[in-house]
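In this view, the complex is presented without one of its protein chains, the others remaining in place.
Moving on to subunit A:
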Amino acid sequence: MATPDRVSYWNKTKSLMFVMLGLWVFFGYVIHMFVEQLNSIVIFGFPLGFYMAAQGSLIAFVVMLFWFARRQNAIDEEHGVHED
């Protein structure tokens, strides 16, 4: 069960999870705490702080998930625990 390879697999999976969690905290919360400051930057009529909550963070979430699916799959294959 807990073979060395399994341990290393789980460590990599955990690291990936924490990276994703960190990005999630950043795009979900941290960036929006600076909304007032970001709003002073206006692009195409969009105050940047408003833009991040309306579109920017959402785009980040979508991209993150596709990247995660690929990355986790690569980890699976590297450790030979992918499905046949």
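Following the convention adopted for this analysis, a contact is a pair of C-beta atoms (placed from the backbone, for glycine too) under 8 Å apart; a residue touches a chain by one contact, two chains touch by 3 or more; residues count from 1.
Here is the rule we use: contacts and distances are computed from a predicted model.
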UniProt protein name of the chain not shown, from "sn-glycerol-3-phosphate transport system permease protein UgpA", "Heme/copper-type cytochrome/quinol oxidase subunit 2", "Amino acid/amide ABC transporter membrane protein 2 (HAAT family)" or "Cation/acetate symporter": "Cation/acetate symporter"
Interface with the undisplayed chain - residues on subunit A: 1-2, 6, 9-10, 13, 16-17, 20-21, 23-24, 27-29, 32-33, 35-36, 39, 43-47, 49-51, 53-55, 57-59, 61-62, 64-66, 68-69, 72-73, 76, 80-84
